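Heads up, the thing below is written out as structure tokens.
The other protein chains are all here in position, but one chain of the complex has been omitted.
Let's turn to subunit A:
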Amino acid sequence: MSRPIVILNASLYGDTTASIVVEDGVITQVGETVDAPEGAWEIDASGLVALPGLVDLHTHLREPGREDAETIETGSRAAAVGGWTAVHAMANTNPVSDTAGVVEQVYSRGQEIGLVDVFPVGAVTVGLKGEHLSEMGAMANSRARVRLFSDDGVCVYDPVIMRRALEYVKTFDGAVVQHAQDLRLTEGSQMHEGEVSAELGLAGWPAVAEESIVARDALLAEHVGSRVHVQHLSTRGSVEIVRWAKDRGIAVTAEATPHHLLLTHESARTYDPLFKVNPPLRTEDDVEALRAAVADGTIDIIATDHAPHASEDKDCEWAAASFGMLGLETAVGVVQKVLVDSGLMTWRDVARVMSENPARIGKVDHLHGRPLAVGEPANITLVDPKAAWTVSADALSSRARNTPYGGIELPGRAVVTLLRGAPTHIDASLNPPTEGVPA
């Protein structure tokens, strides 16, 4: 087991100051004063915010298939650096994660690396083709214990297939995780359809293409009494539909990404494909609606949609470039910038939307998103909200370089990440001891 750790004078959830003792992977003491076990590594955490380890419900690790862009190992390291203790790996790998074999491989590789718990998300349909349901039961009952199913990158477009999937996952209390995009309305689309696309001559991705699917799926979930989770909400209209569905008692949950909370379609004026993402960056008004919805709970979680791409897939014409951007290492800083420092949310709220709620939706809340309390697994993230840093693509741990935040200053970052008591990331500023620290 790893060495005991004493976290001295941290600000728990950003509101009460206390020290935490971690032994054998478990929190053994929490209080104003604690007894340091022999040989413990003491972290002076004054000024640091202690949160339950962060849980990302939307990560692309690219392995198997595109190890040139990211591997489970490099992605795990990026996650640990970003303060995450669990990530949900999307199914659009090659081969697609649509069988028990592939999801078990991904899960096991994550455990073997040990920097973060990798929970595979299974494909809803075979090969993400939207035609036949994949063997979701086999994935659910595998060692990977899959509970979330998504064809992410592609919408489960056929309403009958969507209905069946929603019904079927009830067997194992799963949820269908939908990439809401009307495929017909978005053929060839490149960016948000509006003022900027009109001027730039890039084919538009209209807000209604997302909103109509969100509405359809909420109604389907209601009809069959199942759970649907909507990925990366990007428009004010989607927010209003989710709010309406929740008021109606429909089991719908929703996520927003850091990039949709910070960036707008104006970025496309540079024609730099680093800003090309799906769903696309929208208007300032949409950004405001998303921020307010995260703050008022309409949007349940922040998820990164970390999407690594090889540089040749971004260093090209906008229309030829792949959709997606990195997010694991910058999420905490972006969230602090747009939600905490702006006064919309507290760090306790951040714990809710980046750890507790995602763990609950992913059905891993027996392991993650637990309270910072005695007897709980020691999955802990320490954030230094005063450690401002300037993002540099070359300094990231991810294998890919496609961050849209290069040169942007973020106000804070995760400085320590503990997974079951083992440090998976210690910021150099803390002068980490050599023993028990990952290389």
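Simple rule for what comes next: contacts are C-beta pairs under 8 Å (C-beta built on N, C-alpha and C of every residue); 3 or more make two chains touch, one makes a residue touch a chain; residues count from 1.
The criterion applied here is as follows: contacts and distances are computed from a predicted model.
You can't see one chain of this complex, but its UniProt record names it "Aspartate carbamoyltransferase", from the set "Aspartate carbamoyltransferase", "Leucine/isoleucine/valine transporter permease subunit", "NADH-quinone oxidoreductase subunit M" or "Glutamyl-tRNA(Gln) amidotransferase subunit A". Taking the complete complex into account, A:E193 is the one of A:E193, A:E211, A:E255 or A:D384 that touches the chain left out. Across A:P4, A:G53 or A:G204, the single residue that touches the chain missing here is A:G204. Looking at A:F172, A:W244 or A:Y271, the residue that reaches the missing chain in the full complex is A:Y271.
In the full complex, subunit A makes contact with the omitted chain through residues 184, 187, 190, 193-204, 206, 270-271, 312, 315-320.
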